[in-house]
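Note that one protein chain of the assembly has been removed; the remaining protein chains are unaltered in position.
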Amino acid sequence: MGSSLSKTHPDLTISAAGGISSLLMADKITGILTPHMVPLDSRGGIDESELRRYVDWLIDRGVHGLYPNGSTGEFIRFTAEERRRIVQIVCHQAAGRVPVLAGAAEANVRETIAACEAYAGFGARAVAIVSPFYYRLGPESVYAYFREIALASPIDVTLYNIPMFASPIDVPTIQRLAEFERVVGIKDSSGDLAFMMRMIAAVRPSRPEFSFLTGWEAVLVPMLLIGADGGTHATSGVVPELTRMLFDLTAKRDLDQAMKLQYRLLELFDSMLYSADFPEGFRVAVTLRGFAMGDSRQPMSSTQQVDREKLRKVLHCLLADFGYVQPPAEGCPVRRNSEKERELSQIVGGVVEELRRRGVL
Amino acid sequence: MGSSLSKTHPDLTISAAGGISSLLMADKITGILTPHMVPLDSRGGIDESELRRYVDWLIDRGVHGLYPNGSTGEFIRFTAEERRRIVQIVCHQAAGRVPVLAGAAEANVRETIAACEAYAGFGARAVAIVSPFYYRLGPESVYAYFREIALASPIDVTLYNIPMFASPIDVPTIQRLAEFERVVGIKDSSGDLAFMMRMIAAVRPSRPEFSFLTGWEAVLVPMLLIGADGGTHATSGVVPELTRMLFDLTAKRDLDQAMKLQYRLLELFDSMLYSADFPEGFRVAVTLRGFAMGDSRQPMSSTQQVDREKLRKVLHCLLADFGYVQPPAEGCPVRRNSEKERELSQIVGGVVEELRRRGVL
Amino acid sequence: MGSSLSKTHPDLTISAAGGISSLLMADKITGILTPHMVPLDSRGGIDESELRRYVDWLIDRGVHGLYPNGSTGEFIRFTAEERRRIVQIVCHQAAGRVPVLAGAAEANVRETIAACEAYAGFGARAVAIVSPFYYRLGPESVYAYFREIALASPIDVTLYNIPMFASPIDVPTIQRLAEFERVVGIKDSSGDLAFMMRMIAAVRPSRPEFSFLTGWEAVLVPMLLIGADGGTHATSGVVPELTRMLFDLTAKRDLDQAMKLQYRLLELFDSMLYSADFPEGFRVAVTLRGFAMGDSRQPMSSTQQVDREKLRKVLHCLLADFGYVQPPAEGCPVRRNSEKERELSQIVGGVVEELRRRGVL
Partner (left out) sequence: MGSSLSKTHPDLTISAAGGISSLLMADKITGILTPHMVPLDSRGGIDESELRRYVDWLIDRGVHGLYPNGSTGEFIRFTAEERRRIVQIVCHQAAGRVPVLAGAAEANVRETIAACEAYAGFGARAVAIVSPFYYRLGPESVYAYFREIALASPIDVTLYNIPMFASPIDVPTIQRLAEFERVVGIKDSSGDLAFMMRMIAAVRPSRPEFSFLTGWEAVLVPMLLIGADGGTHATSGVVPELTRMLFDLTAKRDLDQAMKLQYRLLELFDSMLYSADFPEGFRVAVTLRGFAMGDSRQPMSSTQQVDREKLRKVLHCLLADFGYVQPPAEGCPVRRNSEKERELSQIVGGVVEELRRRGVL
């Protein structure tokens, strides 16, 4: 029986080797590309100097690329002119140090193509186009929309699937769109590992350089292990050191350390995501990292302002626990169970050592 | 910065080490426990001898345990008397070779407790109780229901969370229920990795012997990597050799081989799950493995019978491709892209070798 | 233009005239059929004498029929034997005064047919079979299931569509099932008026005696106005006088009074439905009408017991406001805005009178 499994099954070798093989494909979009927020000044306008400082900071902390005008970047709350200005600033400041994946979805295909042309001119590596939103369109409409963009864009296009906010892009549609050379990747924010595997199994055999990026950092390490090429997610704008480290640890197959950090990232992620309407929790956290992000363009009720202050304290302690910021003057609550956990940790450590000694591991 | 991460963070060590530490906890429920189907005779009754033969076959192929009266076992389509009889047969035939996790949900708490008592008498290791279904109950009702069972059951209880069919059990409720010693584990069929991680983070520090089993084999390997203790899923009743191998490869951290097989399992799983109403596709496949499963108690339309025949052919080829059954006389279609895939596979193989030589891997 | 509309459009005449024409179809199931709860004694068993007293009370207050073993009647929390006993008691007590529509869904088709035979023997008018639940089956499976029952049942069958709890029955499936003479109606609990209209448009032209009953009393009057033949809903077990009055007022086309009461019923319904897991709020209310309903078989947490007491007070005042029960000794809160409302009511009354005088109405 077993011998049947030792036969090489080509597509799976390829799938699992995605992250590895991609290291030698110079053009492939891989790694952590940060969909960053945009600092606003006291009048609600783009704070250009703070945005440039934030871009430098992210690059210094190891992000592999930048992604302006994503969901985290609140593209929909800016005007068309502002969206262009944001990409221009980011491309200029990045200055080729890292690639820029520019969110280019506009009111319709014509406007989107115009944005693609502009972003190509600014030096973006590729554009990212979210699936049509507001209306929930079916697969044929989604295909027709991206097809027209793929045919007319002067710059590489990545698809952006975020079914909680926009029309879903299903696997057969992705497979059809992968036939266009201009389409070079997909960002998927569903968080569904089996869906990611289905996409990879459908596209990678014929397009090994096609890039699969996850937008659900809660499961970044497992996504990389099943063959995703990288991630583009809000948390990398808060703790770029951590998401980069997760990527590197996974590439080196240091799973124990990677999983430890994945669990800690999940706690931070849940706190930012579920304590306020997205992406407000992330704005609070970026502020804690030392940036003047300004007030959201989405107004807040007085109840929300109180909740935001509570969230700020929680995030402050979480970030201090990582060592990324100084703890608050008033201190942080002791982490639950920590004594017991330490003790158990030692026991488990002993077990692992014993198992290794016996040759089980 | 980086140094802050080298601090030991106890609960994560524990989480990631779940599968490992559990090897030394004699009582912990771990591994692959098969929620098997029940063969029916020509009059629609339980085919006892075929069921016994199936139990032996599963044990011989390495399953770590058996799980009668699960969703795959169509517990709801049997009468209360039949459900008891099924557990009795399975416990008797297993004869202590592997533990039996017996599905014991009945019409109400009183009837469920009576079943628990009977199954304890038959020698089951524990019972599995699905969350209340039909009505969609809130967390307080779910808690109250399991609490009453936990207080009265003479046998260990595992919770069964399957939100697509039954009232969801959320993380705080799981945490509250884990305070009862009688509650020793949870099977989760949501397929959501982040949810599994949240459960583990909430319960494992205080209950290291609490068992986390995934019911979503599409992502079995990733689930084990993030710390799940095992799986209980329909596919293990079809290809028990494969699911056992996935478990063992993951325990040994042979991820390349594990992932390859995980991709192939996904293809088989999708074919069985999405080509017919659950669990009909699995019945077809078990029949192909050589068991006389009989006709479903859920009637089929003539259209469905035609579809079933098509599915049978697809599954026959998939199982033959694994080497588990002889290919059909009429042959199987050549797998798409296989030439190109083989070529790519060689390229990738070369890349990996090169990277290893350079010391990158 | 207008003249084109004066052409007779037959199916619509029929549709709108549903409730009316049905008065002359002796066998058609029409009116309010109460899916009643079952009183439990102190040991959790069926309280037969209280159930008989409740049946009498409901008939005395004008319900057109009784519906044991519905969702309100918690059929799933009783054993198969208890379900039979309930139907037997209800048929015996009704003694032909009103028709009995007996819930007969059992573990599988064979068991269901056996129940149908038994209920025919008890004198039930028809059985009601809920669509397959737990598993979410597709249209072909739903069709095949009901087809087999329709072919074998010795008693008329009504379908029961409750998509929030069971596999949905879509319009084409209903149309196919309406080809079986044994299938004589459908209860729909979706609450979707357009869906009800689609069913009526699809079936009534060829089966004018087919009965359409709504299970969503929140919109009972509008459902009757678009052609439904009646309703079968939990609230009729609490305030049978009111639901009967709504039916009669609508039949007489006294819409002003019917709508007034529909609004008040909605307030009562929302209080019972959304303040506790279904059907607990209805149990509280039936208790307030003077029946010893006992404790639910679904256990309650201590938090829920406190909530239940609060709900009891709210419902007591609502029922007292209708004049159905004496107000509580401690009194009820003054209804918000009542002064202003009274004033506005007078203004509106004047407007209507004025419009009538001018001939606008």
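The letters A, B and C name the chains in turn, as written, and every chain counts its residues from 1.
Just so it is clear, a contact is a pair of C-beta atoms (placed from the backbone, for glycine too) under 8 Å apart; a residue touches a chain by one contact, two chains touch by 3 or more.
All values derive from a computational prediction rather than experimental measurement.
Participant: What are the shown chains that the left-out chain touches?
Facilitator: A, C
Participant: Of A:I46, A:L137, A:V171 or A:A292, which sits in contact with the chain we cannot see?
Facilitator: Touches the omitted chain: A:L137.
Participant: Per the definition of touch given earlier, which of C:L266, C:V314 or C:C332 contacts the omitted chain?
Facilitator: Reading the full complex, the residue touching the unseen chain is C:L266.
Participant: Any idea which of C:M245, C:L268 or C:M300 touches the chain not displayed?
Facilitator: Per the contact definition at the top, the residue touching the missing chain is C:M245.
Participant: Which positions on chain C touch the chain that was left off?
Facilitator: 1-5, 7-17, 20-21, 23-24, 191-194, 197-198, 201, 205-206, 208, 216, 218-219, 221-222, 225-227, 241-242, 245, 251-253, 255-256, 259-264, 266-267, 270, 322-324, 337-338, 340-342, 344-345, 347-349, 351-352, 354-355, 360-361
Participant: By the contact definition given up top, give the residues of chain A that touch the hidden chain.
Facilitator: 44, 71, 76-80, 107-111, 132-138, 140-141, 143-145, 147-148, 164-166, 277-278, 297-301, 303-304
The criterion applied here is as follows: only the chains that are shown with their structure count from here on.
Participant: What are the chains that chain B and chain C both touch?
Facilitator: In this structure, no chain contacts chain C and also chain B.
Participant: Compared with chain B, which chain's mean CA position is the farthest off?
Facilitator: C
Participant: Measuring centre to centre with CA averages, how many angstrom lie between chain B and chain C?
Facilitator: Whole-Å distance between the two chain centres: 40.
Participant: How many angstrom between the C-alpha centroids of chain C and chain A?
Facilitator: It comes to 50 Å between the two C-alpha centres.
Participant: Check each residue of chain C and list the ones that touch at least two other chains.
Facilitator: In chain C, no residue touches at least two other chains, as defined above.
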